[in-house]
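After the structure tokens below, expect a handful of questions from me.
Every protein chain but one is kept in place in this view of the complex.
Let's look at chain A:
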Amino acid sequence: MNRAALNRGMLNRGMLNRVMLNGAALGVLAVSVFPVYWMVITAFKPTVDILTETPAFWPARPTLDHFATAVGAAGFWTFWRNSLAVTVSAVLLALAVALPSAFAVARLRWSGRRGFLLMVFVAQTAPWSALLVPVYIIARDADMLDRLPTLTLVYFVTTLPFTIVTLRGFIAGVPRELEEAALMDGCGRAEAFRRVVLPLLAPGLMSTSLFGFITAWNEFAFANALMIKDQGDRTLPIWLSGFGNVFGIDWGATMAAATLFMLPVLLVFLVLQRRVSAGMIAGAVKG
């Protein structure tokens, strides 16, 4: 076999590999995107086009009717407000509690530090679904069932371990020298923290709280177990899980509701995209 033929053979094999590789990539892309695409498409399709035997893969006549139905459904804005209130308060509480702890772990030496860290890591992987029953009973005894602050507390503690671990990483990333310089200049410890560390921590606080936001916004199990009687205290995931009762078999409205529910999370993810992977890894590995 001469050299040219050999080269051509390798070229062909290379091209075949290329084609197969890109085919596989397209397959992965299709499988990851299609369900979300289908949700959005269904939400924009007029009901006639949803109820056909042969589904249309492109909205020929897009309509906002289903969004109007979803937004107009009883309690939609209440649930939206509940979700937002619970999520934001839980995240703020977690930040306020985690910040001093993260500082103590990152900057101070004290006996019990390793033990505390270990506890945080264990808490991070706590099997929360096994706590549904006792939390229900405790909330009932404390007359806290059907009340949003209960959910706030639960979400606060589920996001707390993660918040401590990531904030610890961010605080450790602020050079000590800056803080020491501030101490030299006569600042107290607290003032040095407030004036020097805190401003540098802003991006870290931002992305940590956004992660907490996603976790709390999506939470279903506890909201389902703890908000039973009072319709007015439900959050969006619970509302969405009962779409059959809300919309009957109106798939257009159901998909519009799911789209509206997903929108804030998607926005947060777009903001975070770069830090998503790195943040999860840092949170999980460092220690």
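The rule we apply is simple: contacts are C-beta pairs under 8 Å (C-beta built on N, C-alpha and C of every residue); 3 or more make two chains touch, one makes a residue touch a chain; residues count from 1.
Quick note on the criterion: contacts and distances are computed from a predicted model.
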Undisplayed chain, where the name is taken from the UniProt record, one of "Sugar ABC transporter permease", "ATP synthase subunit b", "Acyl carrier protein" or "NitT/TauT family transport system ATP-binding protein": "Sugar ABC transporter permease"
Of A:R81, A:R107, A:R147 or A:R195, the residue in touch with the unshown chain: A:R107
Residue of A:F44, A:F67, A:F170 or A:F261 touching the missing chain in the full complex: A:F261
Hidden partner chain, touching residue among A:A73, A:V91 or A:V135: A:V135
For chain A, residues in touch with the removed chain: 21-22, 24-25, 28-29, 31-33, 35-36, 38-39, 42, 50-51, 53-55, 96-98, 100-101, 103-105, 107-110, 112-113, 116, 119-120, 123, 125-138, 140-141, 153-154, 156-157, 160, 164, 176, 179-180, 183-184, 189, 214, 217-221, 224-225, 236-237, 240-241, 243, 251, 254-255, 257-259, 261-262, 265-266, 268-269, 273, 276-278, 280-281, 284-285
